[in-house]
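What follows is a set of notes on a single structure, which appears directly below.
Only a single protein chain was left out; the remaining protein chains are all shown in position.
Lettered A, B and C in written order, each chain numbered from 1.
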Amino acid sequence: MITNKLSWKIGGEAGFGIMTTGYIFSKACVRAGLNTFDFTEFPSLIRGGHNTYQVRVEDREVHSPVKSVDILVALNRQTIELHEQELTPGGAIIYDSSLELERKIRPDVKVFAVPFLDLAKKAGGERLMVNNVALGVSFALVDFDLKTLLKVIEETFKDKGKKVTELNKAAAKEGYDYMRQLKPEFGHRLRKAKTMNRMLISGNEAVALGALKAGCKFIAAYPMTPASGIFQFLAGYEREYGIIAKQTEDEIAAMNMVIGAGFAGVRSMTCTSGGGFSLMVEAVGLAGITETPAVIVEVQRPGPSTGMPTQTGQEDLRFILSSSQGEFPRVVIAPGDVDECFHETINAFNLAERYQIPVFILSDKHLGESRTTTKVFDTRKVRIDRGAVLSDAQLRRMKQFNRYEDTKTGVSPRSIPGQRHGIYTATSNEHGESGIITEESEDRVRMVDKRMRKMKFIEREMPKPHVYGSPHPEITLVCWGSTKGAAMEALTWLLRDHVKVNLLHLVYLNPFPSDQVKAALDDGQKILLIEGNATGQLGGLIRENTGIEIGHRLLKYDGRPIYPEEIYDKVKEVLRHG
Amino acid sequence: MITNKLSWKIGGEAGFGIMTTGYIFSKACVRAGLNTFDFTEFPSLIRGGHNTYQVRVEDREVHSPVKSVDILVALNRQTIELHEQELTPGGAIIYDSSLELERKIRPDVKVFAVPFLDLAKKAGGERLMVNNVALGVSFALVDFDLKTLLKVIEETFKDKGKKVTELNKAAAKEGYDYMRQLKPEFGHRLRKAKTMNRMLISGNEAVALGALKAGCKFIAAYPMTPASGIFQFLAGYEREYGIIAKQTEDEIAAMNMVIGAGFAGVRSMTCTSGGGFSLMVEAVGLAGITETPAVIVEVQRPGPSTGMPTQTGQEDLRFILSSSQGEFPRVVIAPGDVDECFHETINAFNLAERYQIPVFILSDKHLGESRTTTKVFDTRKVRIDRGAVLSDAQLRRMKQFNRYEDTKTGVSPRSIPGQRHGIYTATSNEHGESGIITEESEDRVRMVDKRMRKMKFIEREMPKPHVYGSPHPEITLVCWGSTKGAAMEALTWLLRDHVKVNLLHLVYLNPFPSDQVKAALDDGQKILLIEGNATGQLGGLIRENTGIEIGHRLLKYDGRPIYPEEIYDKVKEVLRHG
Amino acid sequence: MVSLADLDREKEVMTWCPGCGNFTILSALKKALVSLKVEPHNAVVVAGIGCSGHLPNWINIYGFGGLHGRTLPVASAIKLSNHKLTVIAQGGDGDGYSIGIGHFIHTARRNIDITYITHNNQIYGLTTGQTSPTSPRGTVTKFTPFGSLEDPLNPIALAITSGATFVARGFAGDLEQLTKLFQQAISHNGFALVDVLQPCVTFNRTNTFQWFRERVYKLDDGYDPTDKVAAYRKALEWGDRIPTGVFYRVKRRTYSEGLPQISKTPLVKQRIGNVDIVKLVKQFM
Partner (left out) sequence: MVSLADLDREKEVMTWCPGCGNFTILSALKKALVSLKVEPHNAVVVAGIGCSGHLPNWINIYGFGGLHGRTLPVASAIKLSNHKLTVIAQGGDGDGYSIGIGHFIHTARRNIDITYITHNNQIYGLTTGQTSPTSPRGTVTKFTPFGSLEDPLNPIALAITSGATFVARGFAGDLEQLTKLFQQAISHNGFALVDVLQPCVTFNRTNTFQWFRERVYKLDDGYDPTDKVAAYRKALEWGDRIPTGVFYRVKRRTYSEGLPQISKTPLVKQRIGNVDIVKLVKQFM
């Protein structure tokens, strides 16, 4: 009997609440002291499509979904067709007994045909309650805590009124009882654990929470999957937290608004995905030359162009790094998990204001929309640093205020519109120290040098890339951003197998931490590059900055996240053959 | 006495015809069988600014302007203040005697204070004729052919009517006679030469001419300095050559129109500079995923953002290479001179249609707007290759037409709307072979692989980078695009000094010619990277693709072109110290 | 003879929500094309991104699914490249009136001879419910939990102002009228807008079929669609009564008609094998 190690998946037609159902399952597990990683798949369609919600549960920390599934709950036929193969031998399939199956189900799994609709009706409900029946059935199968489930159901539906809540609970109970009475034999069970202070949160939510904590007061964005969750979260707290969340006519307006707010002295941000970011590119350069702080969150999805709007990928790194004409300093941060999403977003706001530059948070659908269990964010060390903003008194004392004064660090103290002695003109044209347009050679060179100089200082204070695992590895895994999760999982498994392996994970991609990367990779070990794209973008960056060419690559670009199993297998293969 | 080696410069207030005057000077030299390189400088202002036009004249081919000036014609005080230092010892300054100079002019140059306005009036003209007086004076000073000058003046003004033409000629003659009668002693002279079949043409004009020759039928653009010349040229021949030249509401529309026309089977292009291109970025990916041919000419100017609209730079290479979300094949071509502008534009159209991809011509203000003397373009080898377009008969015979058929080369034969059996839907979403949207893993991977596969085939047939100079160099110069001119000049000078030097010049930057670059740089020689930007973008690309780190760098980013003198000096320095 | 069946793509699964107004739009478009005897290979539909943007997958004519908001430049260029084709652009209200509004206005004033169909559901469908420029003030969505603060745009008045030469409003609850409007729009020589009131049954619970049925009425035969000020007056009507039909129609030279270079041969049919540039080269000598 395996305790507290389960991969559960529910699938059904889009538009029938699969997402909520999965969330309830996961949340109930978390409440019961377990850790989860949720993973959803849905096409870019409203109905007619097929949705799944997968929850991996363990009592230790989990960093990623796994490919294999122990329980598959199928509310439609497609779920069986598409996902049956993912079941582990001995796993269970629970399906709606009213479905007409075209063929036999795998003999090595347990099959439970449950009359979902009948049970829902019996509980006084309708078609929409079927999902709750499925939850009850699932909980019974793993002999888990019904009370916690009912409590989470109650919380979830409380806004819909008492009657709906009770019906939902009744349906879950009906399902639970039905399965209990079958006395199923099954190799997995879940048990309450004592872990405390855990949250179940997605990357998008963590970024939004980080923004709130960082004092972001203004978000302008145009709806775009999979970034919308960030806006949505902040919009919900507009009044309570004194934020303005502005849906704009397009992404061009959004980015220009962010700059307007930044110029006016307000911490501001935008969020989008690749296509929307494409439209922001011009204004990114505007932030660059006017030295206006701006935070841009790009939640990647597979391209090019519209590509696969609801899938995941890591294809926009090089794009972000070189977006917009001309050269100017920028910081690119790709958090690897929800904790980093929260803290790095706060860092992003600090860096943006301290260096007066655009700062990017590069996330992706997998990180942004997957919920995971994490320790409650530690806010004790959070500091808000607004950088060099001149006080009225300082400004008054100055003989002449030069907004773009050429300083040692390249950062010029600024004024905020409304300050009596701080009047200046910012401009997208090249300018002199005062801000007024010029085309003189010397002014130009001085300004370019001044701006680019910031990079050196950022580099010095930048957090170093993390290295996890063996101190003397025979193989090093290299990845960035959201791939961290799967890599951490695989690392754990490999270490358990006594493989000498470590993981170099990059969060800060610009300025590039050349020295640290070089040091981590220069040990004669084998190196495996793992990225969610077809060209190995980080690989190119590493070679460009360190000269090191990475021979082994695990590149995945089918729109799905990289699974720990895939990394594990690839490492074994590399160690065997190559 | 130096014969046929002269650097002449005229400067004056913007808006008073300096550009035309310089052009006449240069054209008259070319007519007389000499070679010229013209270089203009003007701020992004209509009036009130200061303009210059510089013409370098030799009897051998010239590839770039030089810093030094032998004759400076000053129509305003600023010209003297800004450019006096550029004069070679023994050079001449010709200025308007009505100008009140604040200080003495350098003692080592010859000074001619000429009563320009009086002479113009004497010829029956007015203030606007002063420039022609200056031309006459200049020709007399170098004892050159007045007849040719008068002929070119006549051609230039013939559209303005006989009277204006005669006045202009009379003014030139007046200036000529005035200077002759002074019997000036001067160390330079110009003489007619016998070179034939020479054109005086700018990079923008050469690109436009190439487009015409390539069968471009549609250009959509939004005005932007310094790219507008291309559109303007083609607009002038709309009717005669059956082209549509559409000024659009913005660059987004322009790029989408180019794609619409490409989809409809018409060779189409756009031209812009960095800021405008920023707005095209999203649609570039659309061309990528729909596999629509498109030619995009980006004429660079210094950024970021508006930057310096009328100056030059090479700062957009990395931007172009990674522009737009996701990954897809593209070709980036940076011609080095007007001849390459013409021929590579034709290549661009062929590649775009043969591989069904976006192809970039990356030019800059210096290349685009400087006129230079070149041999008449050799069109004998020009071929138009439209790639795999299915005939009606072929389509009829097919059981099923799959627009995105997975082929060996990655190129799928296409149909053109209007063909009875070629109906399909192109889409910005990921799709299967038929073109219909899909989000399946396998379809996705197949399509990414299919598209990216093209790069391999392009690479195989791509022209190799040029290497000029010594076969066994102790130092190799490396540059791309328009820097070729200055580098070729410096190369000539250095070879004349018996320095063992060669030049690796890259025109094709994507796919990157790694093997050839590696071969050219792997000889243990010193290497000097020369680029018009602050970060050494090509240097990064070389390291990324070959592992070679270039130690010596001449990076210039003040908005001015790189001069051969600067390269020459740098090489000497590197050889001495480095 | 072209039949409705020729326009079908039965193989492809349609993914609009059951009951969505888009189905009617698709049907009306097919019927209009058939009745006008447009052969499938001579028609092109250019779509944006949105629920509406899936349409080209389900009609057997040439299709181009472009970017969000960029249907009109693509469609314009296709028309200019081959003005013998019937070119239809279609997309959502977000697509056309938010991100794409600039192209809408400029394509209208150009009077490029294409038909533009907007699936105006007053909401962002595909992105699962945000306000669009036609959402009424106060609309509560995920992005505007406290109600939107903006007044809606008036697409009819905007089209008239921008120089569109055919401006109509249809309703996805009236297949017959819609088909007729599409016929007229496609036959019209110039830029034609048909703004379609298209209930989104999933995200717009206010402007339902029922809601519209209670309000829509047809402009009657006495209405003169050539009077611009009258058209404005009608365009401003929205509330208890919502007029449908042709608001404005006028004749004006189309963009293509101003281009002698394509008066004989469409651009795409002109030969490019051996362009003679000798004369031009001479200019530079």
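Note that in this section a residue touches a chain if its C-beta (ideal position, glycine included) is under 8 Å from a C-beta of that chain, and two chains touch if they have at least 3 such contacts.
Just so it is clear, the structure is predicted and the values come from calculations on it, not from any experiment.
Within the entire complex, contacts from the absent chain reach the displayed chains A, B, C.
Listed residues A:G15, A:P115, A:P184 or A:G260: the one in touch with the omitted chain is A:G260. Contact with the chain that does not appear here is found for just one residue of A:R239, A:R496 or A:H577, A:R239.
Touching the chain that is not shown, out of C:I99, C:A172 or C:C200: C:I99 (per the contact rule at the top). The residue touching the chain not shown here, chosen from C:D151, C:D224 or C:D276, is C:D151. In the full complex, the hidden chain is touched by subunit C at residues 98-99, 101-102, 105-106, 109-111, 133, 149-154, 157-158, 161-163, 228-229, 232-233, 236, 252-253, 255, 258-259. Where subunit B meets the omitted chain, the residues involved are 15, 43-49, 222-225, 228, 231-232, 235-236, 238-239, 245, 247, 249-251, 275, 305-306. Subunit A residues in contact with the hidden partner, per the touch definition given at the top, are 30, 197-201, 205, 209, 212-215, 217-218, 220, 237-239, 241-244, 246, 248-250, 252-254, 256-261, 263-268, 282-283, 286, 290, 376-377, 379, 384, 416-429, 435-437.
Everything that follows uses one rule, which is that only the chains that are shown with their structure count from here on.
The geometric centre of subunit A is 44 Å away from that of subunit B, both derived from CA atoms. In whole angstrom, the spacing between the mean C-alpha positions of subunit A and subunit C is 37.
Under the contact definition stated at the top, the residues of subunit B that touch 2 or more other chains are 252, 282, 286, 290, 427-429. In subunit C, the residues that reach two or more other chains under the touch definition are 49, 54, 65, 67.
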